[in-house]
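Other chains dropped; remaining ones untouched in position.
Each chain gets a letter, A and B, in the order it is written, and its residues are counted from 1.
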């Protein structure tokens, strides 16, 4: 089989499965955090995008993200990619040893989880219909263009190469996945508004073991997410896997320890810190070494902790902290890549090696992604809200979304 | 004023609720309990030996009613709809209530 590297194929097959698994796992992480009456709904906000975005991706998303530049590189397009109908089964993805169809599947899993992450801001109050329409528009108008800029060689990529002489580094989606979803969540929290009762009373997580089951699935799947992004079973994948695990570990401990100083160290802090570390290492995984990963993870854990405190102090109901954990640590990870990148690891050095251009490229890349995300997310959210309504009625929210949106009760009452 | 406390089989709860509703008794408070009666639970035969399972899940219904006729009627409806004729059907207790306050209106 010409051009195929079976080891690479084996690893990316497994990685794709793992990323899908973590996308579903996110539902449990989020679902355990909400009130009992909204757990099914919250899980569905991660599950539904897996299905919905997968179909969008096959029909248009892959083309928009990885097609050849159109509209000056704003997005891509390739008619062969529509429905993947023109892609031969035997075609190899350029520059890799894996089938193009596998590449499409792997990348599609990233698009799906990104929408799952931003559902944080919708938790316990979104209309299912509104969410689904929003998801379709957002993945098409935000995710796909940004993916094209950063990974598809589009506009921003070319701009940075031309102006700064440095291509933005984003190994597995710090910008494409975490900055976009995290900052989208920030905007959405403002558009949809706080849950009724937010700020007046506590909403304690209804099922912490479920959150931790989700955490385990995320931690596991992230190895596919990051090390799979090497698109090969090679030295780079090995490094990515190692630093991913290290950053998760140091993020988890850092959050736990900093929280410990103010009270008791919760498991939710540990879990959030692990995710914070995983997010921060995502763009850096192919470029930094283990010791840097400890630092990147530790900073991520501490940063996440204070960002959660900050958004609570601001009275903002970005309910499950996609912004604090994913958005801000996607940003930190992008910057950290510009600082800690080592030529001996991924062929590019960062600020510590005196490469100011790379550092600048990371900043500009992140800034543009944030600005674009914020603007377009806002527009879509407002439009969807007008069109079909983003938010359930007061009564529906009171009764809970499981019953009002899904007609289901998560844990049967009075059962035998 | 009386409180009717009925402990019934969970699998009969929906039927009881419906029957009460049809007779115009909608208000109620319910919760899951466990219990055993004088039979001391249920006996299982397991390879010769007898295993006793006690504390069988039940549903408890509480309905506070003004009049004695209502009490009579509610008791009858519950009993008729909860009865299977086998041990474990449950009990109804009538407990005196001195006052009842509706929180929404503070009316008595």
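The rule we apply is simple: a contact is a pair of C-beta atoms (placed from the backbone, for glycine too) under 8 Å apart; a residue touches a chain by one contact, two chains touch by 3 or more.
Treat the numbers as computed from the prediction; the structure is a model and nothing was measured.
Q: Using the labels on the shown chains, what is the complete copy formula?
A: So the complete complex, counted chain by chain, is A x3, B x3.
Just so we're on the same page, only the chains that are shown with their structure count from here on.
Q: What is the distance in Å between the mean C-alpha positions of chain A and chain B?
A: Going by mean C-alpha positions, chain A sits 51 Å from chain B.
Q: For the complex, give me every residue of chain A touching chain B.
A: Per the touch definition, chain A meets chain B at residues 413-416.
Q: What does chain B use to touch chain A in their complex?
A: Of all residues in chain B, those touching chain A are 10-11, 13, 30, 32, 57, 59.
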